[in-house]
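Written out below as structure tokens is the structure these notes cover.
Omission of a single protein chain aside, the complex is shown with its protein chains in their original locations.
Here the chain labels run A, B and C in written order, and each chain numbers its own residues starting at 1.
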Amino acid sequence: MLLENQAADQRDKLAAQYHAVRTQTLKICQNIAIEDYVVQPCAEVSPPKWHLGHTTWFFEELILVKFLKNYTRFNEQYKLLFNSYYKSAGKHWLQSKRGYLSRPCVADVIQYRKYVDEHMAICLQKVGENAELDFLFMLGLHHEQQHQELLYMDIKYIFGVNPLFSAYENSHREKARKITAKRQNFSEGIYKVGHTGNQFSFDNECPQHKTYIYPFQINVNTVTNEEYLAFIEDGGYEKPSYWLSQGWDWVNASNIHAPLYWQQENNAWYEYTLYGMQLLDPHAPVTHISYFEADAFAAWSGMRLPTEQEAEIFLQQSAMTKQSPTEVRLHPLQAENMAGEVWCWTSSHYSPYPRFQTFDGMVTEYNGKFMSGQFVLKGGCVVTPYGHYRHSYRNFYQPEQRWMFSGVRLAKDL
Amino acid sequence: MLLENQAADQRDKLAAQYHAVRTQTLKICQNIAIEDYVVQPCAEVSPPKWHLGHTTWFFEELILVKFLKNYTRFNEQYKLLFNSYYKSAGKHWLQSKRGYLSRPCVADVIQYRKYVDEHMAICLQKVGENAELDFLFMLGLHHEQQHQELLYMDIKYIFGVNPLFSAYENSHREKARKITAKRQNFSEGIYKVGHTGNQFSFDNECPQHKTYIYPFQINVNTVTNEEYLAFIEDGGYEKPSYWLSQGWDWVNASNIHAPLYWQQENNAWYEYTLYGMQLLDPHAPVTHISYFEADAFAAWSGMRLPTEQEAEIFLQQSAMTKQSPTEVRLHPLQAENMAGEVWCWTSSHYSPYPRFQTFDGMVTEYNGKFMSGQFVLKGGCVVTPYGHYRHSYRNFYQPEQRWMFSGVRLAKDL
Amino acid sequence: MLLENQAADQRDKLAAQYHAVRTQTLKICQNIAIEDYVVQPCAEVSPPKWHLGHTTWFFEELILVKFLKNYTRFNEQYKLLFNSYYKSAGKHWLQSKRGYLSRPCVADVIQYRKYVDEHMAICLQKVGENAELDFLFMLGLHHEQQHQELLYMDIKYIFGVNPLFSAYENSHREKARKITAKRQNFSEGIYKVGHTGNQFSFDNECPQHKTYIYPFQINVNTVTNEEYLAFIEDGGYEKPSYWLSQGWDWVNASNIHAPLYWQQENNAWYEYTLYGMQLLDPHAPVTHISYFEADAFAAWSGMRLPTEQEAEIFLQQSAMTKQSPTEVRLHPLQAENMAGEVWCWTSSHYSPYPRFQTFDGMVTEYNGKFMSGQFVLKGGCVVTPYGHYRHSYRNFYQPEQRWMFSGVRLAKDL
Partner (left out) sequence: MLLENQAADQRDKLAAQYHAVRTQTLKICQNIAIEDYVVQPCAEVSPPKWHLGHTTWFFEELILVKFLKNYTRFNEQYKLLFNSYYKSAGKHWLQSKRGYLSRPCVADVIQYRKYVDEHMAICLQKVGENAELDFLFMLGLHHEQQHQELLYMDIKYIFGVNPLFSAYENSHREKARKITAKRQNFSEGIYKVGHTGNQFSFDNECPQHKTYIYPFQINVNTVTNEEYLAFIEDGGYEKPSYWLSQGWDWVNASNIHAPLYWQQENNAWYEYTLYGMQLLDPHAPVTHISYFEADAFAAWSGMRLPTEQEAEIFLQQSAMTKQSPTEVRLHPLQAENMAGEVWCWTSSHYSPYPRFQTFDGMVTEYNGKFMSGQFVLKGGCVVTPYGHYRHSYRNFYQPEQRWMFSGVRLAKDL
């Protein structure tokens, strides 16, 4: 009887958690117009309505189809349209053509969400009875949180490449204060990195494992706009010696002269933010830079990027905490004892950890199949959902990508 | 006094005509959702809201800015965003990136239309006083009618590449009857082609001029789906001997096996129409084929495409008339004494007529600068606005384009 | 007996003609190194050894395989490797990859030529007995002459894109004299254009036919470097109003600022010629320009390009003759009563003449299948082989191509 009550309590808690996450996704979109839900200005930026559909598809395809008896899909075509890249779930619409589709309409997708939410409510009654379902449920929530961050990134891109430069949020944006540089030293030895414990994590963070580290120093603060501007003004983008070979080719082929969203007018630098186009804030962290730019900046500064192991060890030992959910900020600041403002590029390619095992089933494709040609970023960013942050989190992007809230934390050998 | 009244009457007539054309544009869009206004599934298909804005920009930029004292643009950015390709009107947003822009919203564009319409009403008072204004006003209306046809084409493409295959119009679609083949002969001699008279025409239809014609025969009816299917079933798409060299490369590189919008399922052929996906109607004219396909079909059939001169001579002498405005049809039929069902490809590249002069001013760029690499189509199509049709009309497209209502009328030497 | 002797004489004459043409092809190559025979610096420039093989393949495949009993191909793989684009002759190696092939070696190709020449000698005994053979023999010779011109063009390109700028010929280059402008007027009426008579011509020049012409004036001289330079210095390449839409896109995408082979150093203009890099000769005809440049220049000058009909009428009535074979010049000059210095762009797209019939058999693919998107050039050029020139000759190239000896002759309406 008691156990039954506990299980019921647990189910209520999960239902509440589900509700909170699902509601938050819609809340992010409440500021935007129907038109903003539809466009795809580059291959990796998805239409917001696609995110709403895809996260719903994830629950439908992974949980409802399998665990809810007699479940009928909301629309059989959505199986194709909202599958991102899961080959084991059948055909999927090409990523780069998501913006070709005006239909289903936003209202249809909202209906789809409601339909799936109602069925998930029934299905949640089964939680606690089936370990696979429990796991997939948690995965679905964390998956949706990843797409919440992507929604901010994608909406920003959609507004930021449009010459009208609409603001997503009209409220006042806090200015960054100048921070005294602080550094932290780490001595040689064996350290542990990777996720451990009972809490949820993605497969790529596991298993926790030992790694041999050489003495290094790392900056507590991340690089600021002012510091990055000095690199630009010193001709950083014109000198091949700072750049990786592919980076130099990219800078020239794509005609890159500054971080994404920066523009210079009448000798002043501006930056498009979710608050609109604003004068560049010198003490805010530089953000929206590629790996190539981060690495070139580090070379110019005489330091280097940390490895992902160094970055994780630093995070473990820091008192840093992710901002509480009451603060809603949409652009990174920098302050002492504050983590998760910008995802910091590391010098580590995204490769499997020793003894890495992918998730089972369809979600074996979740992380493992992307382990070529990408780099790891650590530490979360200002729009990472609260509760989604972990020190062991391994984010990864192509070295030329810039639309995430990426930044730099410098390190050096000791 | 009398003259003054006549002028006022004339102004009222023009205002009514302006109102009718502008209203019709919006009417075409009344069936579609906000989402449908925004997407651009390929470079030449523009978002419907862009058409609404661009046709308005045309009146604003050509007439209001010049002829209405103290006129202030609705939004200075629209000068850039809604300029299609007029270099003399300043910078323009890249055509292939129109679908990147979620803003301005549809409601903003509707506001823009109202604003310009109100100012045009004032400006129309001046009509009759200034020949340039008179001309530009008529040009603006014909320009908007061209975009009405484009709206049908673009909406069809937007729906037709989406696996949901939404219908634009749910009403019943009339089936084509089988028509007895008829042919018409023309004897050798000098003929006149090109526009003459006081009615409006585009610059590229002028001047009327003599041309020497050799005896030829031309079919009255256009090629039907049934006839085209015979070409497909005879391996027409697999035999290079029927194809132009560029056509053969295109067929193979783009993996083309049938007209645009055709698909085969369970041994039956279907065609997406504005009425939705339907079984292929055997007696309806084949449509949405490229020049390469039209030319290959003609080669297979042992005939040839007519030149644009031959096609125009045929149109002049036919009793064909464009359907009256009360009929609204959205897919071509074929019946005796009916013109303007499908634009017929001719074997003529789009080149200047003898003694051709472009329009003056900004609109010198209207037609003349596209005279390379395109082919002429004659005869109007089912969605060409009533009153916009002329025998002398020269439509032109790239030889691989297919999203217009293009078809084939065969000819041969006598 | 007499007839037999005549036939024998005729055969000797043809054998001599064959020998002369085939020898001339090798003579063009005697100045170049083995390495020069192999490279393909862009898709349309073929390795010289490919020309040597392809012209031989043409005789082998069209004549020997069909008319010489028990003929065995020199090498079965050459059927694939030296087929240019004849789909009816089986598979062919991709044009853009001819430069990937180091083998067969030049010596192998020379052997191939000898082998085919020996067998052709036998086959020539049959000439006079078979009309098809007679025709194909003449076609083979004219085909080879076309490739002689291409050899000059391709060798020039191979040397001209290499920073070592080797000279093909070290002898002295004659300088052009300034010529007094002359113009010729033509009145309205019906004219005949196209080939007639018993001499050889390509299918695309036929049949001779009537065309209605409006009064026009045409310049006798072609545009000079000095005149073209004035266009450049007046900002011709920076002003979109002179350019066709596709031309403007091409100029910008390809970063074009002057004719091919021109370069500016220390405020002086140089031009790479087959005699090496030389100071630009102001009175020599401008050459190596695209249709887009020719058309833009004409627009800037307030005149226009002639149609191909106008150009041919002009050539018919001129006293112009092609230089005699004793002069060997490798760069165009300009002098009175001299034709064939630069191929003059016309405003005519390359389309079929009225009642055009392609050659029969495999060579149906010779000319007809290229009738889309190209423009006609008239009048021959300095490296066109003597005896290959005809007023009715229709050369054709893509509007952006420049590696042929192309130029401009201006016209205007009267």
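Assume a contact is a pair of C-beta atoms (placed from the backbone, for glycine too) under 8 Å apart; a residue touches a chain by one contact, two chains touch by 3 or more.
Note that the coordinates shown come from a computational prediction; the quantities given were computed from them, not determined experimentally.
Asks: Identify the visible chains that the left-out chain touches across the whole complex.
Replies: Its contacts among the visible chains are A, C.
Asks: Write the list of subunit A residues that the hidden chain touches.
Replies: 85, 87-88, 190, 209-212, 214, 240-241, 243-248, 291-292, 307, 347-349, 351-352, 354-355, 364-365, 369-373, 375, 399, 413
Asks: Taking the full complex into account, what residues of subunit C touch the chain not shown?
Replies: Interface residues of subunit C facing the absent chain: 33-41, 49, 77, 80-81, 93, 97, 99-106, 158-159, 161-164, 166.
By our rule, only the chains that are shown with their structure count from here on.
Asks: Can you list every chain in contact with both subunit A and subunit B?
Replies: Neighbours common to subunit A and subunit B are absent.
Asks: Can you give the whole-Å distance between the Cα centres of subunit A and subunit B?
Replies: 46
Asks: Any idea how many Å lie between the Cα centroids of subunit B and subunit C?
Replies: Measuring from centre to centre gives 38 Å for this pair.
Asks: Among the residues of subunit C, which ones contact at least 2 other chains?
Replies: Subunit C, residues with two or more chain partners: not present.
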